[in-house]
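Missing here is one protein chain; the remaining ones are kept as they sit in the complex.
Moving on, here comes chain A:
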Amino acid sequence: MSDAHMYEVVKVSDKKLIGEIIKLVGDQAYIQVYEETSGIGPGEPVYLTARPLTVELGPGLLGSIYDGVQRPLDEIYKTAGDYISRGIDMAGLSRTRKWEFTPRLKKGEQAEPGVIIGTVQETSLIEHKIMIPPAHSGQISEIVQKGKYTVEDVICKIGNQEIKMKQIWPIRQSRPIIKKLIPSEPLLTGQRVIDAFFPVAQGGTACVPGPFGAGKTVVQHQLAKWSNVDIVVFVGCGERGNEMTDVLQEFPQLKDPKTNEPLMKRTVLIANTSNMPVAAREASVYTGITIAEYFRDMGYKVLLTADSTSRWAEAMREISGRLEEMPGEEGYPAYLSSRTAAFYERAGKVKCLGGREGSLTIVGAVSPPGGDLSEPVTQNTLRVTRVFWSLDEKLAYKRHFPAINWLTSYSLYCDKVDDFIKKNTSEDWPQMREKAMSILQKEAELQEIVRLVGVEALSAEEQLLLNTAKSIREDFLHQNAFDEIDTYTSLQKLYLMLKAILAFYNLGLKKLRENLKLEEILMLPFKEDIVKAKIMTEDKLEKSIKAINETV
């Protein structure tokens, strides 16, 4: 196979199984097949396609559900039935569907890569911007009128180059940009523990490791539902089939809180369940991120969640093992670290081709075996991500959700996003956050003492602190994803909730100095307001804080 190229896509046997060339030795090519290979034998034909593994980008992506190599699963279901049989070849974008295209440029205008030729209102939420693909430029010699076109119709000509609404892009290569910018805005998730203590910036990276049952998946779902981004790409990499079905059935029902439109209209799902071929699993995160980059290039804020990147790493390990490569740590290939880093580096707030600003945030879940964070995938991920949400099994047992441990988690974006939060709440936000954090840290120390000598050994002030810490944990950090009101908290309400707890603490300290007993302080009526703050409206909460402050 001397005509073959590295990473070229091939079709194996007359069943046309999709494969990729991963090694060339002399006249021999090593092919990684993306489908089940039983019943295939020597002597069968292999067809070259002369292109690397690519995705199709254009109108029709939103609301789709793809497998790891961008085959539309809903279309496959309609044509091939309940099971995914082998050799099904189906284009990622519909060839027959027509889109209303509105041109923005005129004949004779100069067009550079990234310039918007025209737009398509793809869903009621998102305007799809048709851009000049990278490496195309010149004068527009022809452009179509406003009207309905398929993704295959030529809508514009630059010199002799034909431009369609559909672009293709190799998944392992990041899309070009002008430059990267420093992230400054927070990605608001409506999850109190994240927004208050461990925020991630738009264009940032976060890592959520946790043992099974600690609530990784719920956190990822909540992010996909509530984040203040324009587009969500949800990659289910080696996940459970039933869980993917849950997403598929739930997302179309869920409404975007801002526009009241179904969330599916801004979502792309990549579903590669654990029993689908391992090579497609390896490709799925790249398929996802390439689609995410494409929307970023339009100037949108994009969130990519990958659940779970451990399955991706294991897929690499499996493939590497079959190739008999020299293994690194725990059997993972030696390039695990560089591949992980390169993947997360595709995130960022960027100045795109065409001059727009867009951002791509990556939240990767990691499933460390036995919950042991010292294993290679977690460690390699932690080195390149800037936020760490540490899911804690013990908290999950107590049904404290989200089970993000406040003592071990961290975010390196706190100071970067403070300005934004201050502007939207109040100047004293950073101090409040630090105060609350220090109370929680102090609690951990005091708990040690309590464990040894009992709670009576503590001073009244320390007992008040313990009580406040409990309040922060139970009335602020604990959040019920399945409760209609509690599932999302606005930045303003979050600020008020924490404010109320701290105000009560100050009140308590003052009353203690006035020789009031701790029990009596805890009986004060404000305490009840704090407990109920989760389901209170913002005005009511504000009144309550005022009342506490007046008493102080």
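Convention: contacts are C-beta pairs under 8 Å (C-beta built on N, C-alpha and C of every residue); 3 or more make two chains touch, one makes a residue touch a chain; residues count from 1.
Following the convention adopted for this analysis, contacts and distances are computed from a predicted model.
> Quick one: the chain not pictured, UniProt calls it what, "Probable glycine dehydrogenase (decarboxylating) subunit 2", "Protein-methionine-sulfoxide reductase heme-binding subunit MsrQ", "V-type ATP synthase beta chain" or "Integration host factor subunit alpha"?
Per the UniProt record, the undisplayed chain of the complex is "V-type ATP synthase beta chain".
> Return the single residue from A:89, A:324, A:484 or A:550 that touches the missing chain.
Of the candidates A:89, A:324, A:484 or A:550, A:324 is in touch with the missing chain.
> Could you tell which one of A:193, A:208, A:237 or A:276 touches the chain left off the display?
Once the missing chain is taken into account, the touching residue is A:276.
> Can you work out which residue in A:240, A:517 or A:546 touches the chain that's missing from view?
In the full complex, the listed residue that touches the missing chain is A:240.
> Looking at the whole complex, which of A:51, A:97, A:398 or A:510 touches the chain that is not displayed?
Looking across A:51, A:97, A:398 or A:510, the contact with the absent chain belongs to A:398.
> Counting contacts across the full complex, list the positions on chain A that touch the omitted chain.
Its contact residues with the unshown chain are 36-43, 65, 73-74, 76-77, 80-86, 211-213, 217, 238, 240-246, 248-249, 271, 273-276, 278, 311, 314, 317-318, 321, 324, 327, 330-331, 367, 369-372, 397-399, 451-452, 454-455, 474, 482, 531.
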